[in-house]
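I'd like to ask you about the structure that follows.
Excerpt of the complex: some chains, original placement.
The first chain written gets the first letter, and so on, giving A and B; residue counts start at 1 in each chain.
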C-alpha cells in the first residue's frame, strides 16, 4: 500500500498501461509538454515520447473521432477530453460513432477507446466550466461509464477499462485530484461491474458517486452523531448501474437519499430513484430523496456556488427528514 | 477557381477499361433497381442515390488496394459496390435482412464490411472524417502502409469536422486521401449559397496540404488523379484533398421534390454522363462492340436479379436478438485480442489478403 493522490493514481495507471501494451497511447489537449491540465500526465511525454503522449489541437470533435478510428484500427487510445464541459463539442462523435458503430454494422467492429474527463464544480470556475453531465453519458447504450471516487479506483478502474472491448467514459471529479488515498499498486484491475458500500449502517442508504462521496461520508458521520447510521453506497459504475447492490442496501435500510452533483431535474439521481420506485417500492418506508444541484448555471461567487451544490449540511438535513418520516 | 484535371489517356489504352464500364453500369442499374424497390415498399428509410457520380467511386477504387481503408457517407452504394461488397449483401441490407452487410441493423446509410476495410456509411454529415483520421493514425503508429480514403460531399466541407480533421491529418502527416464529391448541392442548397469560397480544393492551403480538382464525370481522370495523390501519400507527404466535380442526377433522397434546381441544369449535366460518355469513347476507339454492351447489360442485370433474390430469400434477424451487438460479448481479456479489422474477415465469404490487391470487381 502506498499513499498517493488521485492524480498520482491516474498517472500510475497510465504509466502501467503504456508500459504493458504498446497499442496504448494517450491523446488530448496539453497532455504532453504541459503535463496535462490537471497534471495527470506530467512526466509521461519524457518517458514515452510525443507519439504516445500526443498533444492535440483544440479540436474536440476531431481528436475524439480520431481516437475512435484509432481504436477501430487496433490501437488502445486513452483520450483525455480535459473536462466534461468541452466534451459537448465531441458528443456527436461519442454518441453517433463510438456508441453506435458496433450495433449499426451488425457487430463488425469493437471500439476499445477510453475517454477520460474531469467533471464537476467547486473551484469557482463559473457556469461554463462547472458542469456535471454524467447522467447524459449514462443514458447512452453502447457506452460504459465509470466514476472512480478514490485513489485506488482511479488507478484500478482505468486499468480495468483497458480490458473492455467497447468505449468507456471515465469521469474524474476535479476536486478529487489532490485528494490522497491508499493505493495497492499490485492489486489487479478493479471490478467495474459493482458498486461499493463504503460505510455500513442500518437506518438509511446514502447513494452517491464521484466527487460527492467525500461529502456524503462526512454527512454520514454527522448523522451518526444524531443516532442515524447510514449505508453509503458508492455507485462507481454509472452505466450499467449496479442496481443489485443498491437494492440490497435499501432492502436493509428501507430509506434512501441519492446525492448527485448534477442539476436535479433529469439527474442521474432521478434514474436511481425511478429504479427504486420500480424495484423496491414495497421495501420503502419513506419516499426516496434526492440531494442535487440547484437549477442554476453554477455561479462564480463562492457563497453562491456553495449554495448551488450538494453540501454536507443539505445531505444531513435530507437524512434527518427521511428518518423522521413514518417512524 | 482551380482548373480541373481531365484525363489525357485514351479510353482504350486502359488495361481494364471494360471492367470500369461494367462497375459503373452495375452501380447505376443497382440503384435504379433500388429506387424501384423503394417505391414498392421493399426498401425503407432514407435512400440516397449516387446516380451520375459513379465515375468517382469506380475511378478511386481502382487505385486503392485491399489493404487500404474506406470511410464513406450515407450516399455510399457506389463506394460499397466498387469496393467489392457483393451487391446481394447491400441489397439484403436495404431489405433489413440478416444477410445484409450490416445484418439489417444499418440500412442504406450504414453499409459496413470490415473484411474489406469498408468502415461504413455515416449519416452524420462530416461524421466520418475524424474516424478516417484515426484509422490513418493507427496505421501510422503501427507502421502499416495503408491509405485511408475518406469520401464526403461539398456540404460536409461546411462542418467544423472538416476543418478539424484536415488540420489534424496535415499536422500529423497522416496517410489520408480526402475525396470531396462536389456535386454542387448540399441537399437543396447550391454551393455558392453554402460556401463563401467555392473552389473547394483551394481550402487545402489553409492546412498546408496539397489539393487538386478533377473532372468527376471522367473515370479515367479520377483514377489518374487518385493514383497521383495516393502515390504522394504513400511516399510520406501527408494527406491530400481531392475535389471531384460531379453531379447528382436524382433527387437528394426519395423525399426531395427538387424545387431548388432547374431541369435544364440537370439535363446539361446528363449530357456528361460518366457511363454514356465512357462507353462512347470506347466505342469510338473500337473497344466496345454492340454485342459487348449487350453482354454487359445482361450480366449486370443477372447480377442484380441474383442480389434481389438473395435479399428476398434472406432471413430476418430474430426479434429476441434485438439487444445484440450493443456491447462486445465477453471473451476474457480484450488486451490480448487481435485488433479489430485485422482479424480474419468474418463478415462475408471472401477472405481478404493483407497484400495489396486490386478492387475485386475489376476483372482485367
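Details
The working rule: contacts are C-beta pairs under 8 Å (C-beta built on N, C-alpha and C of every residue); 3 or more make two chains touch, one makes a residue touch a chain.
Computed from a predicted structure; not experimentally measured.
The assembly described by this file has a subunit formula of A x2, B x2.
Rule of thumb we're sticking to: only the chains that are shown with their structure count from here on.
On the chain B side of its complex with chain A, the touching residues are 69, 100-106, 110, 112-114, 119-120, 122, 124, 127, 129-139, 141-142, 160-161, 164-165, 167-168, 171, 324-328, 331, 333-335, 337-342, 346-347. Taken in their complex, chain A has these residues touching chain B: 21, 23, 25, 51, 56-57, 59, 61-77, 92-93, 96-97, 101-112, 141-142, 144, 162-166.
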